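One protein chain omitted, others in place.
Coming up: subunit A.
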Amino acid sequence: MKPFTLATPTDADEAVRLVADDPDAAFLGGGTNLVDHLKLGVATPGALVDITRATSAEITDLPDGGPRVGAAVRNGDFTADRRARERYPLIVQSVLAGASGQLRNMATIGGNPLQRTRCVYFQDVTTPCNKREPGSGCGAHGGYTRYHAILGASEHCIATHPSDLAVALAAVDATVRVLGADGERTIPFTDLHRLPGDAPERDTTLAHGELITAIDLPALPMARRSLYRKVRDRASYAFALVSVAAAIELDGDRISDVRIALGGVAHKPWRAHRAEAVLRGARPLEETFETAAAAELADARPLDGVDGGNGFKTTLAARTIVAALRDLTEGARS
């Protein structure tokens, strides 16, 4: 492991300054992803700036009635929060579906959406990877692609984003509060992550030295009727093959509003706008759910691979969308 300095500022401006002024510096949250990458040689910073004292570890109420979740709130503490459990089942379930109890006690709300892909070629420094080493090629093409993308990929990178929390935050239209050297700005959560295009080394739209200080959740009363459904290779402690975060609002026999985002299928949490458009105003019928899922996956491009590829994901994603909608409208359908 390359040597690095470690700073533990208690002030967010100081944390930003320390990273913004040093191209070789990185923020350290709970360390559950970054410390692993230091060991693997995937990340080689010369300076680490611990942000767990520099950002808030509190959940506070915003004037509009939504909560503000400080970046240093641990994933476990978020799932324990009674308001979150009552008002945002999909978000709490997404966190509970990820990692393990120990890891959730360490991981932060700011660090979780910024965890990097689990693409095995990205994690193995002996193989080419455009994300780790721009221009070196993509080791995953034609390799093991079971965990890779079916939507929005490019020839340069076919990786998926591994965070469960990020999928739920995309579904509810959360807002990311960011502090940079030039001051504060907010980013709609759905604009935080990027598609790979020809620059897969950039996972997000954050600039070097920009610190996530908090995530704001919208009041969104419909989120009470919501869920997170994750399909994986074993029942627990595994990343998603496919996941769905969904919330629905019914008005009489019609769907008045709906939010859907998919995980495990793309380089970013995939907000299912096309499926939502089919469902809004429609009756909550199984056939309509299927039409909506098919619309969302019309552009899916499955990959070949030595493991048989990931063609199964298109069907699996469609079925998972339908199952999630069925669960959410149970009792409302006749």
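Following the convention adopted for this analysis, a residue touches a chain if its C-beta (ideal position, glycine included) is under 8 Å from a C-beta of that chain, and two chains touch if they have at least 3 such contacts; residues count from 1.
The rule is short, and it goes like this: contacts and distances are computed from a predicted model.
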item	value
Options "Putative glutamine transport system permease protein GlnP", "Xanthine dehydrogenase YagT iron-sulfur-binding subunit", "Amino acid ABC transporter membrane protein 2, PAAT family" or "Indolepyruvate oxidoreductase": UniProt name of the undisplayed chain	"Xanthine dehydrogenase YagT iron-sulfur-binding subunit"
Option touching the unshown chain, where A:L96, A:A149, A:V176 or A:L328 are the choices	A:L96
Candidate in contact with the missing chain, chosen from A:F4, A:Y144 or A:F312	A:F4
Residues in subunit A touching the chain absent from view	1, 3-6, 8, 28, 31-32, 35-36, 38-40, 48, 50, 52, 76, 79-80, 82, 85-86, 89, 92-93, 96-97, 99-103, 105-106, 235-237
